[in-house]
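Structure provided below as C-alpha cells; questions to follow.
One protein chain is absent from this view; the other protein chains keep their places.
All chains are identified by letter, namely A and B, in their written order; residue positions are counted from 1 within each chain.
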Amino acid sequence: MKKIIILSILGLLVSTMQAQQVKKSTYGDLVLQGATVHTITNGILSNTDIYISEGKIKSIGKDLVLSGDEQVIDCSGKHVYPGFIDGGTHLGLSEVGSVSLTEDYNEIGDFIPHMQALTAVNPNGVAIPVTRVNGITTVIAKPSGGLFPGTAALINLHGYTPDDMYAGFQGVVMNFPSGGRRHRWDRRSDEDIKKAQDKAMKTLDEIWDNLALYAKIDSADQATGNKTLREYQPEYEALVPVYNGEAKLMIEVNKDKDILNALKWVEKTGVDAILTGVAEGWRVAEEIAESGVPVVTGPMTALPGRSYVRYDANYTNPSKMMEAGVKVAIRTNQTENVRNLPFEAGFAAAYGMGIEEALKAITIIPAEIFGVDDMYGSIEEGKVANLFVSTGDPFEMQSQIETLFISGWNVPIESRHTLLYNEFLHRSPGK
Amino acid sequence: MGMLSILFFSSVWAQDAPQVTKKYFIKNGYVTTAPGTMMKKTSILINDGIIEQIGENITAPYDAEIIDADSMYVYPAFVAALSHTGITAAEEEERPRVPRPGYPPNDVAGITPEQSVQDLFKKNDAGDLRKTGFAVIHTAPKGRMMPGKGSIITTNDGEYPEVSVADDVSLFAQFRGAPRMYPATTIGVMAKWRELYKNAELDLKYQKAYDMNPVSKKRPQIEDASEALFAVVQKEIPVFFVTNEHLDIHRAYQLQQDLGFKLIPSEIEQGYLSVDILKKMNTPALISLDLPKEDKSKEEDLDEDQKALLERKKMAYQKTLETAAMYEKAGIPMAFSYLGVKSGDILANISKLIENGLSEKAALDALTTAPAKVLGIDKVTGTIDPGKMANIIITTDTLFKEKTQIKTVLVEGKVHEIDIKKKKKSEGSGEAMDIAGMWKYEIEIPGMSPTGTMNITKDGESYAITVTSDQNPGEEIEATDIEVDGSSVTFTFVVNTQGMSVSIDNDLQFSEDSIEGSVSVANFGSFPITGSKTSSPE
Partner (left out) sequence: MKYKTYNIVILAMLMIVSLSAQEMGDILIKNGTVLTITDGIKENTDVLIKDGKISKIGKNISASGIKTIDATGQYVMPGIIDAHSHIAIDVVNEATDPNTSSVFTGDAVNPFTISIYRALAGGTTTSHAMHGSANAIGGQCETIKHRWGVMDPEAMKMKGAPRTIKFALGENPMRVHGEGNSIIPRTRMGVEQIFREAFSKAQVYMQEWDEYNRNPNSGKLPPKYDLKMETMADILRGEIIVHCHSYRADEILMLVNVLRDFGVDKICFQHVNEGFKVAPELAEYGAMASVFADWWAYKFEVYYSTAYNAAILTKNGVITSINSDDAGLIRHLYHEAAKTQRYGGLTDEEALRLITINPAIQLGIDDRVGSIEEGKDGDIAIFSAHPLSIYAIAQQTIVDGIVRFDINNDTDDMRLIIDPEEKIDTYIEHIHEHEEMDRCMQDVFQFFAHSHKH
C-alpha cells in the first residue's frame, strides 16, 4: 500500500514536471506553402513554397510539385525568415544568474583560451526554448572573464548533445585591455586604470612573443614530422591556429581609444579578427571600416558608456558604423533574454539602419563573419533548414512566430513561459 | 647644520621674552577700522588686549611700546567662521562591528552633539592661520553626521581654556553617514535628524514641566544627545551644516523647514548654483575657500568632444570663482569657511574671487565683520573700534595686492611679528629647503642600476638641473618642468638613445644630504631612485 502511495506521488511529480517540459520536435519532409519568403540574399519572394528535407532546404519555388508524403503547412499570408543568429551570448552556459554553480561561462584564470564553451553547453537549459520561439535559431555561446577567457562556439538551439548543436564555428575570445571603468561602482583612480591597462597590454605582448616561438616550433614539427619534447601548454596550443591565421579571434573592445589600439594590434599581429561589443564604434567608424575588420555589436539598448554623449549613441551605433562601410552584425550579449535579438535589431532599424540591413545584421552578416554562410543566414536551396514562419514583421512585437525549424527539426513553439501561460491563464476554469 | 640643531634652536626661540608692558601704540598707519573705510596717519592705542583709542592726533603714553606703522596699512584681523583648528580626528575603526546595524550606539554612529571642543582640543595649531591674518577662529569637532559643538578661540599660542573666547556656540553637522550602520546614507542622516530633534523637543518640554512641578512626575531620564540639542531646539545656537554641493543646501534647508533650527550653510563649494535658494533662506552663507583646480589641458591634445567638455569644465570653474561676486550682487551675507583650504592658499584664493568680480570691501567683510556677526561676536571683534579686542593686522600695502605682506598680527593685544619672506611660487605646506649642490644618484632597475650625477644650481627663485649618466659619460642633459615644493622636487629629462627619445620623469624627496624617490621611464615602468649629496654649491 505504502509503495503505491509513493509511486503515485512520484507519478504526480513526474506529471507536474512534464507540464514544464517542452514537447518533442519532429523531423521529416515538409513543405511550407504559399509564403512570403524573405530570403535575405535573393529578395522577397511572394506566394512561394519551401521544401525541407533531411535537415536542408531542398528547394524553393512557386507551386512545387509534391510526392504526397510530405507534411504540408499552409503559409498563405505568412512570412518566412531565415533563423536569426545572435553573435554573442551566454546561452547554454548559464541557468540561474545569481547561483554561481549554475554559471559556466567564467572560469578562473586570465590566460585560458583552451576553455571550451561548447563543452559546457547544456542542451536542456531552460532558456534555450524561451529564446528560440522568437525565431532565434543559432547563437554564439561565449566564455567571459579575463584576457583570454576561452573559446566560443556557434550553436543551434536544438539538439540532444552539444555536438548535435554545434554549428560549425569556434573562435577564441579575447578581452582587449580596457581603459574604461568596469562599471559605475568602479572607484579606481584614472592612474590605476591606466596602470592595469598597461599591465594587461604588456602581458598580451609577452603572450604573443611566446606564442610566436611556440608556433614556430610547432610548424617545424609539423614539417619534419618530429615531435619536440614540449611541456603541456594547452593555452598556446589553443592559440596556434589563431596565430597561423587559421582560426578567428573574437576581440571584445568597446571604448573608442581601445578600439583603435585593438585595430593597431590586429594589424601588427596579422590575426583574423572579429571585433565584438564596439559600443563606441561610432566614434571611430572610419578607422574600423578602413581596417576591414568586421564587427559584432550590441546590445543597442545598453546605456551609453559616457554621461555626456547623446541619448541615442548606442541606438545609432550600428547604423553609423554601417554607413562608414563596416560589416556589422548585431548581438544581445544576453543570457536568458537572447529572445530580444529581433527587438535589438528593430531598434537599430529604427535608428538609421533600415529594416533590410538590420535583418541582414542578424542573419547573413553574422553567418559570413563566422564563415558559415554556406550553411546559414539566408533561405537558399542547399542551406540548413533554420527558418521560421511569422504572422508579420518579426521585429514588431505584435507578430507571432508560428512555426520554427532548426536543422530541419520542426520545433514546437513552446517554452517554460508558454507552458506557464497555458497552465495559469485561467487557473480554475469552470470553477 | 643638521636637522637636530634646527629643532634645538627653534625650541629655544619658542620661549618668549617676558613682556614689559601691556600697552601698545600703533603709530601713523593707514587705518581701515571697518571694511570700506581708510584713515590716513592714524594711530591706535591698545591696553591689555583692548583697543582704547583711535585717532589722528592721539599721542603714545610713555609706557606704551610703539609699533611704527608709517606707510603701513592697518586692518581688523580676520575671523574664521568655521575650521577644525586644534582638533585631531578621533581614531575611527574603518568597519566597526555592531550587533544590530540598525541600532548602533550614538557615538559609533557619529552622533555626539554633546561633544565640546574643550574636551577635544589638543594643541593650538592656529599658527598658520595667524600668519595669514586671523585672530579669532570658530573651530568644530570632526566626525560624521553630528560631531559636536563648536567653540571660538583666539590664534594665540596656548592651551585650553586660555585660548577660548566662547564655548559651545554652535552645533556642527554634516551629511556624512556611518560605516555600514544606521544612518549610513544621506536619507538615513536626514531621518535621524528628524527623530533626534523631535525627541529633544519632547524631552525639553517634559524637563520644563518637571522643573516647574516635579510632584507626581517620573524623573526625566534624558539621553546626552537629546539634552545636547536643547540649545539648538531653543534656537540659542545655530547649526553649521556642511553643504558642499548645491543639493546639500537644499537638503539642509528641507530639514530646517521641517524642524525650525537656525541654519548656517557652510563650506559651500558648488555655490554658484545656489543663489536662488540662499536668497530664499535668508541666511548667511559660508563659502569654501578650497577652490577647485583648473584643468589646464591643452586643446591641441584633445579631440572635438573633449574640447567641448573642457570648455564646460572651464565654465564651471569660472562660475565657482564668481560665486562670491554673485552672492555680493544678490545681497547674500557671506563669510568663508576653512575646512578644506590650506592656510597658505587662503589669501591667494580670495584674490581669485576678487579678480572674478568680488569687491575688496565685500572680501574684507567676509573676513571680518560678517563672520563676527555669524558667530555673534561682532560686539567684541571684527572691526577696529574702542572697546573691542585688539585684533589687528599691519600690512606692507593695501590688502589683496599680490605683493602685500602681513607684517604684524595682534591677537587680543599680543603682538606677533611675521617674517617677511619672498613669496614662494608654490603654495606647498612644506618648508622651503635648499637643494642646490652636486648629487649622485642610482636608479634601481634590475640588472642595470644606472648611476650618474645631478647638478642642481639655484638661479634667483628657480632651480636648474643638469643630469649626467655614468653609462654615457660626457653628455649633459638639461632637465625641464622643474617643480620644487618644499623638499619635494619633480622634473623631467629626455634621453636620446638608438634614435628614440625616452622621457624620464623624476619624483624626488630631498633631505639634507640624501634623495629618495622614483623615476618613471616612458612606458617601461617606475623604478626607485636613491642618491646622496657630494658637494654644496660654491
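Everything below uses one rule, namely that a residue touches a chain if its C-beta (ideal position, glycine included) is under 8 Å from a C-beta of that chain, and two chains touch if they have at least 3 such contacts.
This one's a predicted model, so the numbers in the text were calculated from it and none came from an experiment.
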**Item:** Shown chains touched by the chain that is not drawn here
**Value:** A, B
**Message:** I'm checking contacts with the chain that's been left out. Which of B:A166, B:L247 or B:A464 qualifies?
**Reply:** B:L247
**Message:** Among A:P113, A:P129, A:P318 or A:G346, exactly one should touch the missing chain; which is it?
**Reply:** A:G346
**Asked** Which residue, A:L66, A:L213 or A:M397, contacts the hidden chain when the whole complex is considered?
**Response** A:M397
**Request:** Determine which one of A:S144, A:Q170 or A:S291 touches the chain that has been left out.
**Result:** A:S144
**Request:** Write the list of subunit A residues that the hidden chain touches.
**Result:** 95-100, 126-127, 134, 144, 178-186, 190, 254-257, 279-280, 283, 301-303, 305-312, 333-337, 339-340, 343, 346-347, 349-351, 395-400, 416-418, 420-421, 424-425, 427-428
**Request:** Using the touch rule from the top, list residues of subunit B that touch the missing partner.
**Result:** 100-103, 180-188, 190-192, 194-195, 198-199, 202, 205-206, 209-210, 212-213, 217-218, 220, 246-247, 250-251, 254, 270, 273, 276-277, 292-295, 297, 302, 304-317, 320
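One rule holds in what follows: only the chains that are shown with their structure count from here on.
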**Fill in**
When centres are defined as mean Cα positions, the distance from subunit A to subunit B in whole Å is 59
